[in-house]
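What follows is a single structure, written as structure tokens, with notes after it.
With one protein chain removed, the remaining protein chains of the complex are shown where they sit.
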Amino acid sequence: MPQIRLQVSFLMIPLLEVRSLKKYFPIKKGLFSRLTGQVKAVDDVSFEVQVGETMGLVGESGCGKTTLGRCIVRAWPPTAGEILFYEDKKSGERITDLAQLSVSELRPFRRQIQMIFQDPFGSLNPRMTLLQLIGEPLKVNGVKDGGAIKERAAELLRVVGLRPEYMTRYPHAFSGGQRQRIGIARALALNPRLIICDEPVSALDVSVQAQILNLLADLQAQFGLTYLFIAHDLSVVEHICDRVAVMYVGKIVEMSDTKRLYQKPRHPYTEALLSAVPKPDPRQRAEPLVLEGEVADPANPPAGCYFHPRCPYVIKRCRSESPSLQPIEDGHWVACHRASEIELQGAS
Amino acid sequence: MQSEESPLEVVSPWRLMWWKFRRHKPAVISGVLLLLAYLGSIFAGFFAPYDPLTRGRNLYMPPNPPRIIDSTGNLRAPFVYGMTMSRDLNTLRPIYTINEDEIHPLHFFYRGDEYKIGLHGLPINALRPLHITLDLHLVGAEGAPVNFFGTDQLGRDLLSRLIYGGQISLSIGLVSVFLSLALGLILGGISGLYGGWIDSLIQRVIEAIIAIPSIPLWMGLAAAIPRDWDPVQQYFAILIVLSLISWTSTARVARGRFLAVREQDYVMAARLYGCSQWRIITRHLIPSIMSYVIVNITLAVPRIILAETALSFLGIGLNPPTISWGVLLQAAQDNLVVHFYPWLWVGPALCVIIAVLAFNFVGDGARDAADPFAS
Partner (left out) sequence: MISPALFLDWECMTSYIIRRFLQMIVIMFIVSIVAFVVIQLPPGDFVDAYVTTISGGETFTQETIDALRAQFGLDEPFHVQYLKWITNVLRGNYGVSFQHQRTVADLLGERLPLTLAITFPTALLVYLIAIPIGIYSALNQYSFLDYVFSFIGFIGLAIPNFLFAIILLYIGSQYFDANVAGLFSPEYELAPWSFAKFLDLLANLWIPVIVVGTAGTAGTIRVMRGMMLDEMRQPYVETARAKGLSEARLIFKYPVRVAISPVLSTIGFVLPALISGTAIVAIVLNLPTTGPLLLNALLAQDMLLAGSMILFLSLLTVVGTFVSDMLLAWADPRIQFE
């Protein structure tokens, strides 16, 4: 298995390294629930996240990106693979494989990896005030003094742009964007190093999306946060991510720094996703590439390259042989047999 | 941040439910009625004119309502007429006529029969210290037939017996519901949280209990209670029988809600910031199903009251000297009573019907108000 090292402009200190991660869901059918197959939701995925960067994870719904995120926070146990977490100097620079830890061993790592959820309604307990919502992570992690919790909650609310006086209120009184801010404040409460943002703006109005993205960027600068940013289209990702990995049916098909990926995609699927990104300049608008067919069924994927039934550049080899993720140039990885021959349309 | 001044924002979910409930007028009226009924039962000794076991001289006397207007049409302080008894010479049944010359003014806060605070007829040891002896009654009159609802075959005051019967009938409903609630929550919770074969087993047991028609099962279990047990043992046995059967619906609701809430993002968030399983259950899952549980309780209490009534009526539930509405209804087993002394069964029947109706209305209101976050 090749080590993935990327040439990026900032300090290269790894924070998270995912190696050959797999998550299969069994399909049970019939009378005695016999195993008839597996859904390979995440199938042999490897990538690395550096300290301070924002790594984008993009793909259509059902491609396994959310499953991947939930495996990394160990909400679900992965089927195979490693999730290496690099601790900083303070904690002795240890490297731990989160995939191997038991629930109790996981506890000290919980506070370092937090999550922001997609649904601003389902992610906040409607029966708790903002103080209780934001204070609970502190409380279960050893902060017992009510005054200290209150102070910290007020500070966090201020940080995410909400007034501390709101802390006696319940989430039902807030709009989607405001609720997302509350969710962010809760995620920040324990001073995490890595935050998994699971489509944090997809449920919001376009006008509010920008505000939340800006807030996330500000917080990153302020606290030195690292993000794994999951999204279902490339339009949101462009402005916030340093690097992007594109997923299709459980596998990464292309991974590169954002600029290069947008200007010169090397995978036909990335090209198709890019063509769907709305462009502000009407003169530049081209007809979006419409992919034929449906996303492959992860329970029963096609032979060869999973993308071949929808690919406009398909050749015979694609139907039988599965391409592996290869570096095509420094820091740009593609899983396509024809990556070096075909010329694809970028976004700019 | 547009509606900063709106009072809605600082309102807790429970307050929201209360606001919704308040709009359901029959439910509010029923709720007040039930509250009064429970208060009346708790202070039965004060509200009942007599001790429920005191035998009067007048047997099978029909209701003798309190009046404020006498036969000459004059308004006066509350009073009852005296009653004169004669006998039907053929059947020897007593016949009562109102004696309009005999006016007994009613005294409020009257000192009459002594009574103890506590459940009547159930000398529960734990309650002994509370047995303060009092003799103060809401109304009474010296030497007068203060029998607003009539008397029974031993001349005991029916109203007093109804009030004391409420102690048993109303408490048995509430207590068994809480017992079945505990059972249902625990088993439904285990079922919903752990899944797997435990879930399957619990589900099959629930289905088996539901499959046995409830009345025969109730009859079967109740018939198993030895009739020579003392009233306290019988009371608790019936209580357990009633809750043993009614826990299944709570368990189903709890399981379904647990399954739904378990998948909520906020539960995952709690797990991610290190909440223990216990804390997740107690702080997140249980509060989120409380509203459903309350609805379930208010709809289950009337069913249990009806079941107790039916079993006691058949003689396989509670038995004298315990007094419950079902026990009082046993009088209707006698065709003569049904026909000639209808007040003896109309009284308890009305009590049961009103209590059941009131609980149903409250349940309806609670269901409408239930989850303020459901769309």
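The first chain written gets the first letter, and so on, giving A and B; residue counts start at 1 in each chain.
To be clear about the criterion, contacts are C-beta pairs under 8 Å (C-beta built on N, C-alpha and C of every residue); 3 or more make two chains touch, one makes a residue touch a chain.
The structure presented is a predicted model; accordingly, all values stated were derived computationally and were not measured.
> Just one of B:V32, B:A224 or B:A260 touches the chain that is missing; which is it?
The single option touching the absent chain is B:A224.
> Can you tell me which of B:A182, B:I215 or B:A260 touches the chain that was removed from the display?
Considering all chains, including the one not shown, the answer is B:I215.
> From the list B:M85, B:V175 or B:V356, which touches the chain that is not on show?
Residue touching the chain left out of view: B:V356.
> Spell out the interface residues on chain B facing the chain that's missing from view.
204-205, 207-209, 211-217, 219-221, 223-226, 302, 306, 309-310, 313-314, 316, 329, 332, 335, 338-339, 342, 345, 349, 352-353, 356-357, 360
The rule is simple: only the chains that are shown with their structure count from here on.
> What is the distance in Å between the mean C-alpha positions of chain A and chain B?
That gives a centre separation of 56 Å.
> So in the complex, the part of chain B that touches chain A is made up of which residues?
1, 3, 6, 8-13, 16, 264-266, 268-276, 279, 283-284, 287-288, 372-373
> Touching residues of chain A toward chain B in the complex: what are they?
Those in contact with chain B are residues 70, 73, 75, 107, 110-111, 113-115, 117-119, 122-127, 136-137, 140-141, 163, 168-170, 172-173, 178, 183, 186, 189-190.
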